[in-house]
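Dropping the structure in here first, questions after.
Shown here: the complex without one of its protein chains, the others still in place.
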Amino acid sequence: MSNMTKVLMVVVLGVFLSACGSSGEVKPGSGAPVEDHSQGLPAGGASGSGQAGGSTNALPGQSGVSTDALDNPSSPLATRVFYFDFDSSEVHASDRPIIAAHAQYLASHPDTHVVLEGNTDERGSREYNIGLGERRAEAVRRLLLFQGATDKQIQVVSYGEERPVDPGHNEQAWAKNRRVEIVYKRGAQ
Amino acid sequence: MWHALRENYWAVILAVVLHIVLVAVLIVSLVGTPPPLPDGGVKVIKAVSVDEGQVKAEMKKLRSAEQRKQQQEAERQQRLQAEASKAEQARKREEQRLAELRRKRTEEQKQLKIQQQERAAQAKAEQAQQAKLKQQQAAEQKRLAEIQKKNQQEKERLAKLQAQQQELERKHKAELKRAQEAEAKRKAAELKRKQEAEAKRKLEAKKRIEAARRAREEAEAKAALQKQMDAEAAQMQAQRQRQLATLKQQYMSAIASRVENNWLRDPGIPKGTTCQVDVQQAPGGFVISAQASNCTGGGVAMERSVETAVMKSSPLPRAPDPDVFDREIRFTFTVE
Partner (left out) sequence: MLNRMIRWIPALLCGGLLWSASAYAVLEIQITQGIEGGVPIAIVPFKWTGSGAPPGQDVSAIVSADLARTGRFKLLASKNFLERPHSGAEVNFENWRSLGVDDLVVGQVRPAAGGAYNVQFQLFDIYKAPTGQDIGKPDYQIKQLAGYSVPSRANELRRTAHYISDIIYKQLTGQRGAFSTRIAYITVTHGRKGTLYSLQVADADGYNPHEVLNSPAPIMSPSWSPDGSKLAYVSFEGGRPAIYIQDLATGARQKVSARKGINGAPAWSPDGKQLALTLSYVDQGNPEIFVLNLATHALRRITYNSAIDTEPTWSPDGKSLVFTSDRSGGPQLYQVDASGGRPKRLTFDGSYNARAAFSPDGKLLAMVHGEGKVFKIAVLDLKTGLFRVLTDGREDESPTFAPNGSMILYATVYKQRGVLAAVSVDGRVRQRLQLRDGEVREPAWGPFTD
């Protein structure tokens, strides 16, 4: 890390570390303004998923809403990670009731939004894995929609193999990394 | 005339004496006894009886013959005497002429002596004259010496000036000479070069002609040799060819093996790529040149690898027989 720090300090293009916000900070080389020609969804339409790490700390710092089923660790809603087989986007049968529970929760909380983060293991090509992660998240999204959630409540993002839970290069790590996470954005919008 | 006579003087005398001796000999031989019969050569005449008359007639005949003979002899003697007296007269005339000549010569010598004495007198007079001249010259020289003495200082002064002048001139000339010499040298060198070039050209032309002639002669000689070959030779040759074929095969595989060991090629060159390399070798197997061509791929890497393979193999294996040697080798490299 010290090397990296040095690199950062001497970078010709001048990089300034800024304070961390809830969204990931980015330091383009020049600090030049970004022109937006993207014509897509407005940037910032989604936020806050950057720091998501594992399955059990999906909503850190969200305590204090003790009446919500989301905060009950024994509720099926506490399970927010669904695993997949290699090169597959088929939801495991054991996960279907849990996804159904999430769908019911969303249906009863129309102001609640979720982001479905699709992930893969590190094997194969990266952009194909982005596609595969997207497809996994889509598979979960379809189940949620089928069981009562609305399209507006759900966003999908695929990280492919870019955000492994386990950085190992073995079967156990890969199995943990082939996943879709449901990230709740309660009242964020 | 005088000279010729004097030279032939003794010859004339000799001729006269010879004539006298000859006449004398002739006389003696005619008057003398008949030649003696050879010893033991006695001729036996067989006595034959003849009649008296016949003998008398015969005798008479013989006597008249004898008389005629004597008469003829007397006449001949007279003729000879006449000739001899004639010769005597001629000799006397000749002697008189010679005496006259001697007299004349004495006279001439006397004349010569007188002339010599006159010349001596004259020379004496000349010497006196010269002595006088010498005296005059001495006087003149004395005078000149005096003038010279007077001019000496002037001369020295001039000499000094001249010396200076000469020094300058000498320097100038030396420079000029150097320049001239350099120019001359340059010209000479150029001339030499031209001459050499010309000579070389001529020599080469000559060589070419000579080579052509030799080649022609050689060709003719070989054609002749060829003609001499008979069936036996042909058979021998066939045998030789078989032997050469074997040797050639050995030779070629020796070369191939060596070159293959030196062929280091880029693994990126695709299989099936071929390249031709034309090689010139010296008789010792030393590679003079190796030129790649007609490569089907591999680019510079292929070309360099095959050329280097050959160059590295130099010297190539020696030919087992001079007849299988060839200056030119064409390699075909194939990536397999």
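Here the chain labels run A and B in written order, and each chain numbers its own residues starting at 1.
We take it that a contact is a pair of C-beta atoms (placed from the backbone, for glycine too) under 8 Å apart; a residue touches a chain by one contact, two chains touch by 3 or more.
All values derive from a computational prediction rather than experimental measurement.
J.: Out of B:16, B:80, B:101 or B:324, point to the residue that touches the absent chain in the complete complex.
T.: Residue touching the absent chain, from the options given: B:324.
J.: Tell me where the left-out chain touches subunit B, residue by residue.
T.: Residues touching the hidden chain, for subunit B, are 219, 222-223, 225-226, 229, 233-234, 237, 240-241, 244-245, 248, 251-252, 255-256, 259-261, 263-268, 287-290, 299-301, 303-309, 311-312, 322-326, 328-336.
J.: If the missing chain were put back, which residues of subunit A would it touch?
T.: Within subunit A, the residues that touch the unshown chain are 1, 3-4, 7-8, 11-13, 15, 20, 23-32, 34-41, 43-51, 86-87, 115, 122-128, 130-132, 134-135, 137-138, 141, 156-160, 162-163, 167-169.
As a working rule, only the chains that are shown with their structure count from here on.
J.: Distance from the CA centroid of subunit A to that of subunit B, rounded to the nearest Å?
T.: 122
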